[in-house]
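Just below is one structure, and these are the notes that go with it.
Now for chain A:
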Amino acid sequence: MHDLGFDIAHLLAGGMVVVSLSLLYQDRLYALINGFALHSLVLTLAVGWQAYIQDAHHLYVTAGIALVFKTLAIPAALHRIVQRLGIHRTLEVVGGVGRNMLAGTALVALAILVMLPVTATANALAREDLAFALAVVLLGLLLMVTRQNAVGLVIGFMSLENGLVLAAAGARGMPLAVEISVAFSVLIALIVIGIFLFRIRERFDSVDMQAMDAFREERRR
Partner candidate 1 sequence: MPFLFSLSMALLAVGVYAMTAARRAGCSRRVYSATLALSTVVLSAALAHLLTAPAPATLTLPIGLPWLGAHFRLDALSAFFLIVVNLGAAVASLFALGYGQHEQAPERVLPFYPAFLAGMNLVVLADDAFTFLFSWEFMSLSSWALVMAHHRESANVRAGYLYLVMACFGTLALLLAFGLLAGPQGGYDFATIRAGQTSPGLAAVVLLLALLGAGSKAGLVPLHVWLPLAHPAAPSHVSALMSGVMTKVAVYGFIRIVFDLLGEPVAWWWGGLVLALGGISAVLGVLYALMQHDLKRLLAYHTVENIGIIFIGLGLALTFQANQMYASAALALTAALFHVLNHSLFKSLLFLGTGAVLTATGERDMERLGGLIHPMPWTALAFLIGAAAISALPPLNGFVSEWLTFQAILLTPELPQWLLKFLAPAVGALLALSAALAAACFVKAFGITFLGRPRSPAAAQARETDRYSLSALFILAALCLLAGILPGLVVDGLAPVVGLLNGGAQLTAQHSQPWLTLAPVTEVKSSYNGLLVLLFMALSGVLAAVLIHRLASAAARRGPAWDCGFPDASPMTQYTAGSFAQPIRRVFGSVVFQARERVTMPPPGDGRPAKLEVKMRDPVWDAGYAPIAAAVIAVSTRFNHLQYLTIRRYLSLVFGALVLLLLGMALWR
Partner candidate 2 sequence: MALIIDYLVQGGQMLLILLLAPLLTGWVRTLKARLLRRRGPSLLQPYRDLIKLLRKEVVLAESASWLFRVAPYLIFAALWVAASLVPTFAGGLLFNWTADLIAIVALLGTARFFLALAGLDVGTSFGGIGSSREMMIASLAEPAMLMMVFTLSLLAGTTQLSAVAHFMLTAEVGLRVSLALALLALMMVAIAENARIPVDNPATHLELTMVHEAMVLEYSGRHLALIELAASLKLLLYLSLLACIFTPWGMAAAGDGWSAYLFGAAAYLAKLALGGFLLALFETSIAKMRVFRVDQFLSAALMLGLLGALLLFVSRSL
């Protein structure tokens, strides 16, 4: 049933994986935030398209939330935070960009390899979507692991959440309540991060987590 619907969903999910890989490549904070905005935009399109194929109207709400909050509001807020904290200088990436990209591709291969044995009874749409969602989640995790800066880490976490929303959208007929609450809780998470950033800002002069480690209560003697 290689109809048009499947190809487009497939394309959009693949697009999200590509954007995630590009996020790994960024080492500037602004570029990272804009990359994340693009990532959320592709997510909105994917979820919207899923809603259209499964004509499940609640997915439109999720797409809307993804569009309004994740593509517009959060990147703007992050831009303002970065300006306020004045940390727009270069982003120290741990382990070099080359190695990260290599690891990223290996993770995508692993995601697909793991998904292969899933029997074809689940309709093709779900299996392919899941493979890509798993890839986005793993790449988000890799992004979190390779960033020194608290904002970088948060963006990695947010891209991981996008992967989850993609997976949730791919799941045919998952009850509405769950999706909304998924989105809702992600938002709360963001708000909390914001509070933390400010409060952290209040307490420390920089957001770099290495500075924070120095104040661990029980230093090694």
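The candidates were selected such that all candidates are chains of the complex that A comes from, given by their letters.
One rule holds in what follows: contacts are C-beta pairs under 8 Å (C-beta built on N, C-alpha and C of every residue); 3 or more make two chains touch, one makes a residue touch a chain; residues count from 1.
Because the structure is a prediction, the values reported are computed rather than measured.
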| item | value |
| --- | --- |
| Chain A: touching candidate in this complex (1 or 2) | 1 |
| For the chain A and candidate 1 complex, residues of the former touching the latter | 94, 107, 110, 113-114, 117, 138, 141-142, 144-145, 147-148, 153, 209-210, 213, 216, 218-220 |
